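As you look at this complex, bear in mind that one protein chain is not there, while each of the others sits in place.
Per-chain residue numbering starts at 1, and chain names A and B are given in the order in which the chains are listed.
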Amino acid sequence: MKRRHLLAAGGTLALAGLVRPAHAAWTPSRPIEFVAHNGPGSGPDVFARALISAIEQDRIFSGRIQVANRVGGGGATAMNYMMERRGDAHVVGIWTSLWMSLPLVQAEARSLVTEMTAIARVAIEPAVIIVRGDSPYRSLADFVEAARARPGQVRQSGGSPTARDALVRQLLMAHTGARWAFISFPSGGERMSALLGGHVDMMVAEPAEIREQVRAGRLRILATATATRLPLLPDVPTLAEAGFPIADVIQARGLLAPPGIPEEAVAFYGDLFRRMSEGPAWAKYVEDNQLQSAFLSPADTAAFFRSYQGQLRDILQAGGVRVVR
Amino acid sequence: MARRLDRDVLAGIALAGLGGYVAWRAAGWDLLTEDGPGPGFFPLGYGVLMVALSALLVLRTLLQPRPDAENGDVAGHARALATWAAFAGAAFAMQWIGFVAGFALLSAVVVVFVFGRGWARGAAVGAASAGVFWLVFERLMGVGLPAGPWGF
Partner (left out) sequence: METLAALGQGFAVALQPENLLWCLLGCFLGTIVGVLPGLGPAATIALLLPLTFGMDPTGGIIMLAGIYFGAKYGGSTTSILLNIPGEASSVVTCLDGYQMARKGRGGAALGIAAIASFVAGTFGIVALTLLAPPIAEFALSFSSPEYFALMVLGLSLVVVLGGSSLIKALLALLVGLWLTSIGTDLFTSQSRFTFGSSFLLGGIDFMIVAVGLFAIAGVLESIRAREETTALPVPNRLRELMPSWAELKACRFAFLNGSVVGFIVGVLPGAGSAIASFIAYGVEKTVSRHPEKFGTGVPEGVAAPEGANNADSGGAMVPLLTLGIPGGGSTAILLSALIVWGVKPGPLMMTESPEVFWGLIASLYIGSVMLLVMNLPLVPLFAQILRIPVYVLFPLIFGLALVGAFGVSDNPMNLLLLAGFGLLGYVMVQFGFPPAPLILGFVLGDAMERAVRQSLTMSLGDPAILVERPLSAVMLALAALVLVSPLIGRLLRRRRAGVAV
């Protein structure tokens, strides 16, 4: 089998300052492989490399870590690979919310995160609800009112029906009884162009991708789709504060291992990522990209998988998406 | 049958079959939903059009029979298809024997059997080209090629 990918080696980590976790009886005997479900330069790939760089900068672990891009099946190839590596503690998958939604709607995607070994949740990607800078909607209530007045004629641009933006829409529609159209675009750039061009009225976006447009007055933030206000946007109300107390749809990222790896290895990784998430390099990455650091221990991450999958299933079913599991 | 089946007729029948399959599968999905055309709408159209155009192709060929210019280059086809089989086989075997061994074998087979250049040259070309590929892509550029049980 292939061990390396293009320049994938995260670089041999500096040997100096090696800190051995006190209680971990297990240590890697060969390079660790971080599995990203998309190609070089894609979201999961960039995130995997950022993790390696944070681990390296803060000298959390001195062994070699490499990124392996296991591309295909819209993420299913990487998930299948994790299942196939049963018992191999040197393989670590970079999971995103997609890893939970994919098997729910695709009969062909048979690998479930709940059957793999949870290691950690490390980050939550917050979301904000935005409209054009010259939009008549000054608050989310204005938008919902307009949608109620003209059903189907008010539009939101978004991605696939299982992505977070679609779920937030389902929850908001169920809560308010208003209905508005959801136009799917494959890339974030196209979604944003449709909004800026005035072809749609609203969009759920990540704060990092809209920062400059908001500063220039071309976009306006109506609310944050988070449980608490964002430190960088102290004046923007949360959904609940804006009068829409819907469930918080979390988009998270973290790590997992194949099923059946030793307890000690789980403890090793749990400890590794906990210390990483407390370090300054990680803090800087999180701030630069406007993420929320949200470490969960292996046991809590496993519980998160179960509860998240349950929540996802309920929202999708309520929104009329066919759920296969 | 008196007349050998024309190639266009064969192609038409095959494509009509494919079109029928595509249309049949697509008809099972949502065609029109309240949010516009569903996932079955376009494939159904492609499938139906495929059937229609294939029928046209077959009819046109049957109505204006033209002499089939190709007199069945059996040896040529055999050569090409054998090359293809070697390619597919080597590609498939690479997950176990690795890229280098698979590619060396493939090159040697092409040199020896397709071009009839003899075993010595086949072995030389196979070893040299696999070596160069390994050096350039695995060593220099770090493309992860599958490795065999012997490490490359």
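Simple rule for what comes next: contacts are C-beta pairs under 8 Å (C-beta built on N, C-alpha and C of every residue); 3 or more make two chains touch, one makes a residue touch a chain.
Everything numeric in this text was worked out from a predicted model, so none of it was measured.
Seen in the complete assembly, the chain not on display touches A, B.
Listed residues B:27, B:62 or B:80: the one in touch with the omitted chain is B:80.
Hidden from this view is one chain, which touches chain A at 2, 5-7, 39-41, 45-46, 69-77, 80, 102, 105-111, 152-153, 155, 159-162, 181-190, 192-194, 196-199, 209, 211-213, 215-216, 218, 288, 321-322. Along chain B, the points of touch with the absent chain fall at residues 7-8, 10-11, 15, 18-19, 22, 25-26, 29-30, 33, 35-39, 41-43, 46-47, 49-50, 53-54, 56-57, 60, 73, 76-77, 79-81, 83-84, 87-88, 91-92, 94-95, 99, 103, 106-107, 110-111, 114-115, 117, 125-126, 129-130, 133, 137, 141, 143-146.
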